[in-house]
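Working notes, beginning with the structure itself.
And now, chain A:
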Amino acid sequence: MSDIILLILQIIGYIFISIGTFFLLLASIGLLRMPDVYNRMQTATKATTLGSLSVLIGVGLIDLWWLPKSLIIAAFIVLTAPIGASALARASYKHGVKLWEGSVVDKYKEEKEED
Partner candidate 1 sequence: MKRVLALTLAILLFIVFAMAFAKIPFGEKMSNYPDYYNPIENQTSNMSLPQHYLTYGKNDTGATNMVTAVVVDYRGFDTLGEVTVLFLASTGVGSLMYVEDKVKRKVRRSNAVVETGSKLLFGFIILFGAYIFIHGHLTPGGGFPGGAVIASSFLLLYLAYPKFHAEHKKLNVSESLAGLTFVIVGLLGLIIAGYFLYNFLPFGLPTYLFSAGVIPVIYVAIGVKVGSELTGIVDAMMGVRE
Partner candidate 2 sequence: MIPYYYLGSISLVVIGIYIVIAKKNLIKIIIGLDIMDTGVNLLLISVGYVKNATAPIENVPGPYVDPIPQALVLTAIVIGVSVMALALSIAIGIYKKTGTLELDEIMGVEE
């Protein structure tokens, strides 16, 4: 009985890992295709966070001994990746990197005009 449960967990884990690698592939394609810094940064953080999270959960499900460790690593990725991305994007905005012509929202500029 427990063997069947372990097998099902393993299959679910492999599915998670394939989803994760798919998102990592999408992130790297986006890194090559996107037009400006901010779009590239969005693909490099959002898709990569989701991809590495599902890879970590998949590894934890395949070998249950690793589950607590991989959950802790996942929590730290969730905590740190957005902070670094926001700091980098803000720094490049303040440094004067131009937005792409097709972008529609510029919240920083609106905030400056309101002041």
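As a selection rule, all candidates are chains of the complex that A comes from, given by their letters.
The definition used in the following text is that contacts are C-beta pairs under 8 Å (C-beta built on N, C-alpha and C of every residue); 3 or more make two chains touch, one makes a residue touch a chain; residues count from 1.
Being a predicted model, the structure only gives us computed values, none of them experimental.
J.: Sort out for me which candidate, 1 or 2, comes into contact with chain A in this complex.
T.: Contact with chain A is made by candidate 1.
J.: Quick one: which bits of chain A touch candidate 1 in the complex? Just the residue numbers, please.
T.: 76, 79-80, 82-83, 86-87, 90, 94
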